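Only one protein chain is missing; all other protein chains are in place.
Per-chain numbering from 1; labels A, B and C assigned in written order.
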Amino acid sequence: MKKFMNKAETLVAESLAGFVAAHERLVAFGAERKFVRRRTLRRGKVALISGGGAGHEPMHVGFVGKGMLDAACTGHVFTSPTPDQIIAAIRETDGGEGCLLIVKNYDGDVMNFEMAAELAAAEHRIATVVVRDDVNPSGSKRSQGRRGVAGTLVVEKLLGAAAEAGWRLEELSALGDDLNARIRTMGVALGGVTVPDTQRETFVLDEDEMEMGVGIHGEPGRARVNFATADQIVETMLEAILSDLAPDGGDKLLLFINGFGGTPVSELYLAYNAARARFARLGVTVARSLVGTYVTSLDMAGLSITVARLDERELSLWDAPVDTAALRWRS
Amino acid sequence: MKKFMNKAETLVAESLAGFVAAHERLVAFGAERKFVRRRTLRRGKVALISGGGAGHEPMHVGFVGKGMLDAACTGHVFTSPTPDQIIAAIRETDGGEGCLLIVKNYDGDVMNFEMAAELAAAEHRIATVVVRDDVNPSGSKRSQGRRGVAGTLVVEKLLGAAAEAGWRLEELSALGDDLNARIRTMGVALGGVTVPDTQRETFVLDEDEMEMGVGIHGEPGRARVNFATADQIVETMLEAILSDLAPDGGDKLLLFINGFGGTPVSELYLAYNAARARFARLGVTVARSLVGTYVTSLDMAGLSITVARLDERELSLWDAPVDTAALRWRS
Amino acid sequence: MLVVPANAALIGGLIEACRQTIAANADHLSELDRAIGDGDHGTNMRRGSEAVYAERDRLVHLPMPKALEEIGLTLVMSIGGAAGPLYGTLLMEIGRQMAGDADFARVLERAIDAVARRGRASAGDKTLLDVLYPVHAEVVRRAGLAGIAEEAERAASLTFAMKAMRGRAAFLGERSIGHVDPGAKSCALLTAAICRFLEEQGPA
Partner (left out) sequence: MLVVPANAALIGGLIEACRQTIAANADHLSELDRAIGDGDHGTNMRRGSEAVYAERDRLVHLPMPKALEEIGLTLVMSIGGAAGPLYGTLLMEIGRQMAGDADFARVLERAIDAVARRGRASAGDKTLLDVLYPVHAEVVRRAGLAGIAEEAERAASLTFAMKAMRGRAAFLGERSIGHVDPGAKSCALLTAAICRFLEEQGPA
């Protein structure tokens, strides 16, 4: 494993320090560097706070800024942040309209955000949206359900725009829950990742293998299958996504091809092209698109495909201006 | 080698098709898909055309749009485009004010752009800027000089803003030549890359080795040295850059950390942090920063550091609005 | 049953015993986690035990219930991930319950219930609960320290055959079968270390 680092213990802190310095126009550290927040907080709006383990960059710190998050808490690599970080972010960003916590559905994240919410509940109005967009269910009714993966970007963008537009806490939380039924993601990995702490690869694949249905922590997926052409891989993934999402001809779809960190953007565009061709054959319209490296698993080679069924109002939330380090546009 | 592709022959065309479809608001294909151009061309300005081999994405197509390039010609992987592509781009984008060709200093690129310029000279006013920002000289007076690498982004951004502001062809060409003396880049690779056509790695490194002074085509660098900490690597690179660039205390510096495709942005921010710390110790001010994956060598693990000495006028050109797929900001 | 050494020595000794066993087994725990999780359980547990160790001078002067609660809070605020809230809740609850109840079996039962609620998990889900429940049963039937430690190890090894229903491993479905759960393993290791330490303190 060769990574640009000094030592494993300080890697996240050093990287965050670089991030904040490089984007000082947009962001600043919160108290004791426990989180990253917008440089200028706006009162009179619900504060959006997200977070999770490091290793998914640019998510979530890259989504802090006007039109998206107010603060992001970063844990160690692939380890959710601790409640004190989240509580500190709540204290510093709550402008009286309450805080919405956006949490990916991993037990670690859910439990840490939950403990923070319990501990801060006396002084703050808090609601939580748990993002569950992964196509792969754990296969059992008793399970904790779908993981939160790249679809988190979509949830954070839409809720961020809504919060900016003055939506109240309950409205935001209701939209967040509602979106969970309409966003689906599937991931494929061409290799494992090396966790810097242990310097060991999470899994090793042969030249002709890939892992289907992976998350964003270098975990193995649901099945190890034969490597295939981009067209075949995209077709398999879209089939799983669409049979789960069941859009009809009238739906407006958002198509988001996300790289896991080690796959160059040229390959993401190639996969996007394959997906567009597939959609064209199915007679399904793609209303909005995003292609890039946004929700990663360190330097894992692979990508995920996210499809979201959005209504007109949600499309305008997507189009609304956003000014963050990683996502930036005017409407 | 596992890449998301269908076959090597069509990989560039498929990827470009995806790029154009994903960014249809910004760009369109030129005649016969020989190049990518702004969706809406503006008359009355000098047309900026760049190009080079594929494999450096998002450069150059990602820099096509308002405030930067008018058109970009993409060749096969690591192979410069052919003159017919460049001539087609000249014909379609020249609005009467002439065309500026921005070329990275590789013999292949230089010769193909030169042939195109010769063939189109009868009907168009054409000037060429050859970018030469690599710190590594080839070591001989008779050599073709420095390579054009990530500093190309800086040249294209500054000239793009200047062209947008109405500068004339000669003025742009003079600024481009002048910038060559004030932009320096150095690259380090942690591994080689696999060229899709041949499915072979350009070079193979041990776990404790890295290549210092690499270009952006997976070529070996000037020296194979021991892998080191991020602080040490950044220090070595900055030393080489600064001793070549020789900024004095009053200079305004732009610092650009660029990923080669396989290195996650979290490591780039960590390297940026190390560079900032080094600059702080040297008492040198960093006026502008850019950190990200912009000028790549397929999925090579590694990064380059670019430092540019800019005057106030050039800083405003850097700050000027830009709206392309890969680079986007308002002033 | 046990001869309890002076409070400070006891707390300090427990902290040290736990820290040592985690330090010695961190790589193994991460290895287990790599198979069905994200490969960081050892690192997480080490971060937690080091954080507690760094505060031992303060902790040893607290009464036992308060010390355990504070240790739990330190674990929560330092570990992160799944293990942080789970081990944190366990210790915080043991401390809180101990303050008002002298029956350790009942204290442990309530604390384990709190862990299950926090994790929305039950017996058989292939988690550290699959060690905690059997350990509790041994405590209830007043097994000796050696017996408790043995049962903890046995219980951890039984997770090998289970299909994970909670935590990252659950996303693997059937593929989670055939691996020992890292959290169960760390729980068994800690239980054994504590039993060993207490045994050494007690009369032969």
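As a working rule, a contact is a pair of C-beta atoms (placed from the backbone, for glycine too) under 8 Å apart; a residue touches a chain by one contact, two chains touch by 3 or more.
Since the model is a prediction, treat every value here as computed from it, not as a measurement.
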Contact residue for the chain not shown (choose from B:T93, B:N136 or B:N258): B:N136
Residue of B:G75, B:G176, B:G191 or B:P247 touching the missing chain in the full complex: B:G75
Those residues of chain B which, in the complete complex, touch the missing chain: 53, 75-84, 106-108, 111-112, 114-115, 134, 136, 138-140, 142-144, 147, 195, 197-198, 200, 202-203, 215, 217-220, 222
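Note that only the chains that are shown with their structure count from here on.
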Where chain A and chain C are represented by their mean Cα positions, the distance between them in whole Å: 32
Centre distance in Å when chain B and chain C are each reduced to the mean of their C-alpha atoms: 54
In chain A, residues with contacts to at least two other chains: none
Residue list for chain C, restricted to those that touch at least two other chains: none
